[in-house]
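First the structure, in the form of C-alpha cells, and then the observations on it.
Some chains have been omitted; the remaining ones sit where they do in the full complex.
For clarity, chains are labelled A, B and C in written order, and residue numbers in each chain start from 1.
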Amino acid sequence: MSSAILLISCPDRPGLVANVTQFIFAHQGNIIHLDQHVDAQENVFFMRVEWDMERFTIPQEEVAGRFEPIARLFDMQWRLTFSSTRQRMAIFVTRESHALYDLLARWQSDELAVDIPLIVSNHHDLAGVAAQFGIRFEHVPVDKHDRRSAEDRQLALLAQHQVDFVVLAKYMQIVTEHFIRHYPNRIINIHHSFLPAFVGAKPYHQAFARGVKIIGATSHYVTSDLDAGPIIEQDVVRVTHKDSVQDLVRRGKDLEKTVLARAVYYHVQHRTLVYNNKTIVFA
Amino acid sequence: MSSAILLISCPDRPGLVANVTQFIFAHQGNIIHLDQHVDAQENVFFMRVEWDMERFTIPQEEVAGRFEPIARLFDMQWRLTFSSTRQRMAIFVTRESHALYDLLARWQSDELAVDIPLIVSNHHDLAGVAAQFGIRFEHVPVDKHDRRSAEDRQLALLAQHQVDFVVLAKYMQIVTEHFIRHYPNRIINIHHSFLPAFVGAKPYHQAFARGVKIIGATSHYVTSDLDAGPIIEQDVVRVTHKDSVQDLVRRGKDLEKTVLARAVYYHVQHRTLVYNNKTIVFA
Amino acid sequence: MSSAILLISCPDRPGLVANVTQFIFAHQGNIIHLDQHVDAQENVFFMRVEWDMERFTIPQEEVAGRFEPIARLFDMQWRLTFSSTRQRMAIFVTRESHALYDLLARWQSDELAVDIPLIVSNHHDLAGVAAQFGIRFEHVPVDKHDRRSAEDRQLALLAQHQVDFVVLAKYMQIVTEHFIRHYPNRIINIHHSFLPAFVGAKPYHQAFARGVKIIGATSHYVTSDLDAGPIIEQDVVRVTHKDSVQDLVRRGKDLEKTVLARAVYYHVQHRTLVYNNKTIVFA
C-alpha cells in the first residue's frame, strides 16, 4: 500500500487544517496520520499529514500540481513524497565501526527501508565491513589544508550514485559550506555529547574532566556552524565517578548508534521539518 | 483567554478531520492544538482539538448544540469543555504525606489550576497537612467488612462539595464498584510499581525479592479490577543490589508523586481519552 | 544504632584497605558499607567505610585520635562522623516554592534527618511557607551593588544558628567568594539545566532556543566560578517541539526538586567527596 506524505510550514491562520484535509477528503483520501504544531511565539504553522493513496482519485504524479493553489493561498513551504519511493542513502565513516554496523544490520533486516549505494571513508579500515555487506566502498582521503578537492570528489560520487541524503556515521571530519550547500537538511551527523555541552573535539574527555553524572549523544542536521545544526534526536545514559574515559567511550557508543539510527529513521519517514535551526520531529 | 476543547472517538472513516475543522473554521475559530490518532487495528478514530474562543461566532453555551449534528453523522462519542471552567478535585489519603504535599504545593503555586474543596482520609494522620493549606479534612474510617457505609459517606461528601474527580494519593484502600460507578474514568490512582508487574500489596517487597534492576510507579484510572485500570502515566528509576526495601520505598516515593502529578495534569487539561481499557494521552 | 563513617582520600598505594579495615576489625567493628575508588589517572585513592559502633571498643570521642597515626602514615585527607550526630541545614530561597516545599515535606516526614533552624530569603514571598512548617524565616534583602553587607548578615545568622551546611533552593542570587569561603563544599545549589550546557541566566529559554530534545537539572557544590562547581547529581527529562518555554519550566521544576533532594541526601549521609572539582558520590 502506498501513501502520500505532505509536510507543510507557513504563517499560522484560521482554516489551514480545514483546507488541507478538505482537499484530501474531496478526492477520497483517508488520513492515516495527521500531526500539526503551531509555534505560538513565531506564529508559524507546521503539519505532517499522511493519507492512503489506494482510492485517491488524483494520480500520484498530479497530486502536487493540484495541491499547488492551496499552497499558494496560504504561503506554504511544502514537500510532497510517497511512501513507495525508496530513498538512496550514503554513509560516511572514518575508523570506528559501531555506527556503521548498526545501520547496515538495520538495512539488511529491512528495518531501514533505503538503498545504500555507497560508503565513503577517508581511511581504509572499514572497507572490510562494506565488503561483508556487499556495498561499494570508496576511499577518499582528506587533506586538512585542501578539503575542497576531497569534497568535490565526494560530491561527484554522490551525484553519480544519485544519493538523496548522507549519514555521517562517526565521520570525524569537518564538512564545509561548499559541500553542505548541495544537501541542505539532508546531511545527518552524530555527535558524541549531549549538545550544546562539549562541542568540538574529544567530548568524552571533556565530560570526564567536568565530572558530569550523565553523558549523551546528539544527532543533528549539519550546518556550516560546527555541532550547532538543528537537533533531531538526543539520548543519555547515567555514569559515575567509577567510569574512566574509556568507559565513557564504551557506554557512549551504544548511545551514538541508537540515537543516529532513530534520527535516520525519522528522516527516512519524512517526519522532520527544520525551522529556525530547530527540528520539528513528528514522532 | 478561553479556549474550547473537544474530545472525540468514533469509527474511523474519511472526512472526519475535514468536517470538524471546517466547523471550527466556518465560525472563525483558530485551532491552537490538534492531535488525532487512528487505532488501525480497531479502526477507531480519536481526536483532541482545542481552539481559541475569542472570535468564535458561536457563544460558549451554544457550541455543543451546534456541533451535535456532526457528532451524530459520524457516530461520535464526544466531550466538550472550556478552559475557563475550573474543576473541583478531592484527594483521598491514608498516612503517607509525600504525594499529598506534592499536589498541594502545585495547587498553591497555581501550577495545578483546580479547586480542592476536600481531603478525605481513613486516618487522622494528615489532618495537620490539610490544615497547613487551609483545606477541609474529613475523617471517614473504613471497615474492611463493610466498605459500603464508608463509601456512602464519601459519596455524600463528594456530592455536597460538587467534586468533579477524585485523586487517590496513596489511599491504600480498595474502592468498590459501588463507588467507582459514580466517577467512571474520574478516579485517578497511583500504584507503587511498574504495572502490570507487582500487582497488589507490598510491591516494593515483591520487587526486592525478584531482584529487578529498575522500579516504577503507575498512575491509572480506577476500575473494579484491582490495579488493572487504564494506565495514564508511568515512570521508572534504576536501582541496584545495594538498595534495601527501605531504599526502594524512598526512591519510589519520588516516582509516585511525580507520576501521579503528571496524570492529574493530563486529566485536568482534558488530554485523556479512555478506550478499550487503555488511555490515549494527547501529551 | 549508631555507626561511624570515615571518608578518606590520599595517594594510592598498596595496603590502604588492609590497614583501615584491620583497624576497624581489631577493635571489634563490623563493616556495614565499604566503597572505594581509585582514580587511576591521578593515582588517588578514595574510600568511604561505615561500621557499627555497638561493640566497637574505642569510645566515639577517641576514635579520631586513635586513627590519626594510620592517616598520617598514608598522607590521608579524612573526615570522621557519626550517624548519631544530626546536622543543621539552612535553606536559601527567592520566590519559587517547589524546591522548598519538597525539602520541607521530606524533613517533616523524617526522610531528611536534619534540623532546619532557618530559611533565608531576599524576598518576602515564601514567609508563609516557612510559617506553615513552623520554621524561622529571615528576610535579607540583597543589593546587587553591595552583596557584602547582605552576605555578612547571612553569615551572622548562620553562625548564630550553628548551621552546618546551606542549600540554595532556587536562590537566584550570586554568592561571592567571601561567603563561600566559610562553607567550602558545604553549599549545595540546584541549577536548572544539564550543566555544562546553558550556564547562567534563563537556561530554559536557552534550551528552547537551541531546540534540545532533553532538558536537565544539576545539583553542585558552589564555588566562586558560577555554575562550574563539582557536580553532585543530575537528571533529565525528554521534551519535544510541542513544549513551550513555560512547559520546559513546568517539567524542569520536577527535575530541580528531585535532583536537589538527592544531592542533599547524599551530603547528609556523608556520601560525597570532592576532588579536582569533581564529586565522588558513594551512592
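In this section, contacts are C-beta pairs under 8 Å (C-beta built on N, C-alpha and C of every residue); 3 or more make two chains touch, one makes a residue touch a chain.
Since this is a predicted model, take the numbers as computed values, not measurements.
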Total copies in the full complex, given that 3 are placed here: 4
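Just so we're on the same page, only the chains that are shown with their structure count from here on.
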Highest-count interface - the chain pair sharing the most C-beta contacts: A-C
Chain separated most widely from subunit A, comparing mean CA positions: C
Centre distance in Å when subunit B and subunit C are each reduced to the mean of their C-alpha atoms: 35
Between subunit A and subunit C, centroid-to-centroid distance (C-alpha), Å: 41
Sites on subunit C at which at least two other chains make contact: 242, 283
Parts of subunit B lying in touch with subunit A, wherever the complex brings them together: 12-18, 21-22, 24-25, 28-36, 38, 40, 238
Residues of subunit C touching subunit B in the complex: 96-98, 101-102, 105-106, 108-109, 111, 132-133, 242, 250, 253-254, 258, 261, 283
Subunit C to subunit A touching residues, read off their complex: 37, 40-41, 194-198, 210-214, 216, 230-236, 240-242, 244-245, 276-281, 283
